[in-house]
Structures are given as structure tokens and as C-alpha cells.
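Have a look at this one.
Now for chain A:
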Amino acid sequence: MATVVKSYEPTFRDKLYIPALFQGLMLTFKHMFKKKVTIQYPDEKHVPPEGYRGLHRLNKYPDGRIRCVACEMCAAACPAHCIHIVPEPSPWEEGKERYPVRFDIDLLRCIFCGFCEMACPEKAIELTEIYDFADYSREGLWIDKAGLLEIYELTKTQNYYTVPNDE
Partner candidate 1 sequence: MAVFKPILTRYIHRKDSHTLSGYKNVGGYKALEKMFKTMAPDEVIEEVKASNLRGRGGAGFPTGVKWGFIPKDSQKPTYLICNADEGEPGTFKDRLLLSKAPHMMLEGMIISSFAIDCHLAFIYIRGEFYQEYKVLEKAVEEAYAANFLGKDILGSGFDLDVVIHRGAGAYICGEEMGLIESLEGKRGWPRIKPPFPAVEGYLMCPTIVNNVETLACLPHILNRGADWFKSIGSEKGSGPKLYCISGRVNNPGVYEEPLGILLTDLIFKRGRGLIDGRELKAVFPGGSSSAILRADEIDGLQMDFDSLSAAKTMLGSAGVIVMDETVDMVSVCLNIARFYEHESCGQCTPCREGTTWLVKILNRIYQGKGSLNDIDMIFEITDNIGGLIDPEASGGSFGKTICPFGEAVAWPIRSFVEKFEEEFIAYVEKGVDVS
Partner candidate 2 sequence: MDLIGFIIICIKVVVVFAATMLAVMGMIYAERRISAFIQHRLGPNRVGPKGLFQPLADGLKFLMKEDIIPAAVNKPLYLLAPAMLLIPALMTFAVIPFGSSLTLFGRQISLQVADINIGVLYILALTSVGVYGIVLAGWSSNSKYPLLGGLRSSAQLISYELAMGLAIVAIVLMTGSLRLNDIVTSQQGHLFSWYVFKQPVAFLIFLIAVYAETNRLPFDLAEAEQELVGGYHTEYSSMKFAMFFMAEYANMITAAALTVTLFFGGWDIPFVDEAAMGNWGALLSGIAFILKTAFFLFLYIWVRWTFPRFRYDQLMNLGWKVMLPLALLNIFITGGILTIIS
């Protein structure tokens, strides 16, 4: 036998419903005059909080060398299989002996989960705060190594959206 446990016994007032209805109406009415949260997007831009997972970037060392060593850990961790890397022995004398000759991300497949960032042993791939990168074609949303490095240049020193838009 199941026991019915009533956590709440409605009072007579509750059973009338009308006062509750009015309460509800008053609540929404009050909210009508509250401050609006809408951001008028193209005119003003939302600055995402720290830790926002937007467009990827590939980091560089201060001397300009790409950090990525093409270990493909990001590709292995990627649940959407959107990262495609072609590794090659690096042309540099010093440092890590492997680098990506191609590094493509299919942004249409990407789910921006950030696993790649977590899997990266070299802190090479990171997700930036950039969220508006829509395009008119599928090809346009296939970002390559040059593109990812460019994103790094755009975001390495400051937040993308706090920079005055002068492009």
C-alpha cells in the first residue's frame, strides 16, 4: 500500500483561486516596468563572461612559433569529430619536433564543449569569447590553421568585444 503524503493542504482562500489569479496578474504587471535586459545586438555587443566557450584559436609562443604539436589529443577528445589535423615533422631546429601542417575545424560540427581545450597538453587550442562568426556558406565555417592563428592575434591581448570596432 502506497502511502499518500500530502505536503500541502489548500486553504479555503486557496480553493477560491481568484485571489491567487490576481496575485499572479499583479506579479506580471509589476515586472512590466522593471529594467529591460535586452542588448541591442548589432549596435551594442554582449561581452561574454570569463570562461565563455566561443570560437577557437591556436596559440603561439612569444617567438611566433605555433604551440600546437599536432598530437591530435583534441581530435581524439572531440565528441563531434570536427577537428582535422595533418601532422608533419617540424621545420624548426629547436623545440618540439612535430607541428600541424594543417589544422582544420568544422565549426558547423563543433558543439563548443571545450573538450579540446581540456585535452590539449600544450595549451595550444583555446576557446575564445568570439560568438558572432556566422557565414553564408558551409565552406566559410571551415576554419583552418591560418584562421585560427589570426583569431589568436585578435584575442591574445584583450577581449575581442571590448576593442573598439574599427575594422
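Quick notes on this structure:
Throughout what follows, contacts are C-beta pairs under 8 Å (C-beta built on N, C-alpha and C of every residue); 3 or more make two chains touch, one makes a residue touch a chain; residues count from 1.
Per the selection procedure, all candidates are chains of the complex that A comes from, given by their letters.
These figures come from a predicted structure and were not determined experimentally.
Interface remark: chain A makes contact in this complex with candidate 2 (options 1 or 2, touch as defined above). Residues of chain A that touch candidate 2 in their complex: 21, 24-25, 27-29, 31-38, 40.
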